[in-house]
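A protein chain is absent from this complex, but the other protein chains hold their places.
Now for chain A:
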Amino acid sequence: MTAPAATGARHAGPGTEPAIELRDVTRSFPGPPEVQALKGVNLTVAAGDYLSIVGPSGSGKSTMLNILGLLDRPTVGEYRLGGILTSTLSEDQRAAVRARQLGFVFQAFHLMSRRTVLDNVLLPMLYAGTPRDEREPRAREALERVGLGHRVAFLPGRLSGGERQRVAVARAVATRPRVLLADEPTGNLDQTTTGGIMELFEDLHGDGLTLVVITHDAAVARRARRCVRLADGRAEEV
């Protein structure tokens, strides 16, 4: 272990399974030259925690998010998500876990430009196995929640940047995930819009959702209950 353990034990109640648990996680990319994006990272995030991960470019933030989001695998070490040892999962099982346990918010929004706002929010429910008769009500509910109930039939191109990110948040929470992973969610937004998104995250946290937000914006990082700094692939609780 090369960095102090960033534990979230103070947020986890007695007997509560941590939402996220990384043990000595290293991620190497074969070279030459070989690059170690993460070096023996330990991190525990309790259910309902709100964590920000900060660090300069190239510090391993995106690699960390990819591993937490089951989009990438550690080269060495263990990652447990909701108690499940993810290294034992098949490719299809990892897809199922992504669909049912995780929600993603990206800096570039990643909305389907030719599909309506409602269709975009419905998308993850197709793969999550959400009961068919609940899909549209849930999507509408999620859009109401982010304040876009009146924009369901719009194409994303007609929305402002802040509205698009709200659609992305609605899409991420519509499947009722355990953990919301946000990668620079305010990177493309102005200050006012950023404030709105952060308030939304506060609300979601207040409802018990576990949030992990990667950001290089100190103001955004300060809104989280905990903050971990990544530097040169090593994690340090701030």
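Here, a contact is a pair of C-beta atoms (placed from the backbone, for glycine too) under 8 Å apart; a residue touches a chain by one contact, two chains touch by 3 or more; residues count from 1.
Methods note: contacts and distances are computed from a predicted model.
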{"item": "Name of the absent chain as recorded in UniProt (options \"Putative ABC transport system permease protein\", \"Bifunctional protein PyrR\", \"Methylenetetrahydrofolate reductase\" or \"Protocatechuate 3,4-dioxygenase\")", "value": "\"Putative ABC transport system permease protein\""}
{"item": "Option touching the unshown chain, where A:Ser59, A:Thr130 or A:Thr215 are the choices", "value": "A:Thr130"}
{"item": "Residue, one of A:Lys39, A:Arg98, A:Arg151 or A:Arg223, that touches the chain absent here", "value": "A:Arg98"}
{"item": "Selected residue (touches chain absent from view) among A:Val45, A:Leu159, A:Ala174 or A:Met198", "value": "A:Ala174"}
{"item": "Hidden partner chain, residues of chain A it touches", "value": "66, 69, 71-72, 81-82, 84, 89, 91-93, 95-101, 104, 106, 108, 110-115, 119, 123-124, 126-132, 138, 141-142, 145, 171, 173-176, 203-204, 207-209"}
